[in-house]
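Next up is a structure, given as structure tokens.
A single protein chain has been removed from this complex, and every other one stays in its place.
Then we have subunit A:
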Amino acid sequence: MFVARSIAADHKDLIHDVSFDFHGRRMATCSSDQSVKVWDKSESGDWHCTASWKTHSGSVWRVTWAHPEFGQVLASCSFDRTAAVWEEIVGESNDKLRGQSHWVKRTTLVDSRTSVTDVKFAPKHMGLMLATCSADGIVRIYEAPDVMNLSQWSLQHEISCKLSCSCISWNPSSSRAHSPMIAVGSDDSSPNAMAKVQIFEYNENTRKYAKAETLMTVTDPVHDIAFAPNLGRSFHILAIATKDVRIFTLKPVRKELTSSGGPTKFEIHIVAQFDNHNSQVWRVSWNITGTVLASSGDDGCVRLWKANYMDNWKCTGILKGNGSPVNGSSQQGNSNPSLGSNIPSLQNSLNGSSAGRKHS
């Protein structure tokens, strides 16, 4: 790994989220300064801010891109108790000349009565849908029935989680064998609150989401949650950021063994648990093939985790700061180092399986 580029973000307050679009050619940032910025990568590989606008009247926690099949669409959620959907307008020539793009608000989702802590678009095979969760403990699922008219969003489901919600993740599997599924994490720190991760599954018959599982072993506040890309597996992999990094597998128990019509039951196993971040873990996220998990925590590092061909999970890389804050001079630095002088590989994933070696 190496730092290929650094870009002056120019937000006036803390940045809370950064998000690549589907192809990695655009990114969005959001901040406590209540704005969202969109950045575009030029043919030469430079990044330029092409839009910056005030989106909310409070800190913006998360920003995320819809699949490009639905056009250029962003969703944001905020402390101001709303989530919003934004669409890029293919501009008047003036904007284009200045290298700027124009984003309009298509809808404001105002159903929450508390801070909206996460927003995620559903997998594209479900249509244009998004889920939000909020501190009042409710997950809301919205749908835009007409993909060409993003001002119409209907609230399809409200799922009560009974605990202040901090994060959600859709199961990305598009297999017909798997019903739509969403995992919810809670950072509720009250002493009575117990299990912090719940999994809800859509039931075709009742047309409602019903609780399928609760991860009883996760009792500390959960800050982030992420299903891995499915890769055609019959089971699901779920990563959780709590006081450590945990990776679970969820294996559906065969339907005929459960009472018909009810939600799927799962065999849940923990396959990895790492406390290398020393304290709280704040974010977990899978790479596009679900082979590497990245996590970030109180140690100020991003750590990469990978399973080898024997399913042993290991740390394969660490990103950390050098500890000296730079003054905010706003040059766009290209710190692409010459080969060899930079940091060596961190392909440690092979290390650790001990077969065949007498003294390792």
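As a convention for this text, a residue touches a chain if its C-beta (ideal position, glycine included) is under 8 Å from a C-beta of that chain, and two chains touch if they have at least 3 such contacts; residues count from 1.
By definition in this document, contacts and distances are computed from a predicted model.
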item: From "Nuclear pore complex protein Nup85", "Transducin/WD40 repeat-like superfamily protein", "Proteasome subunit beta" or "RecA family profile 1 domain-containing protein", the hidden chain's UniProt protein name; value: "Nuclear pore complex protein Nup85"
item: Chain not shown: contacting residue from A:Asn192, A:Asn205 or A:Asn322; value: A:Asn322
item: Residue among A:Val3, A:Met194 or A:Ile270 touching the omitted chain; value: A:Val3
item: Sole contact to the chain not displayed, among A:Ser52, A:Gln72, A:Gln100 or A:Gln156; value: A:Gln72
item: Residues in subunit A touching the chain absent from view; value: 1-20, 22-25, 27, 29, 32, 39, 43, 47, 58-59, 68-72, 79, 90, 124, 148, 174, 223, 229, 231-232, 280, 282-283, 285-289, 291, 294, 296-302, 308-310, 317-326, 328-330, 335, 338-351, 353, 355-357, 360
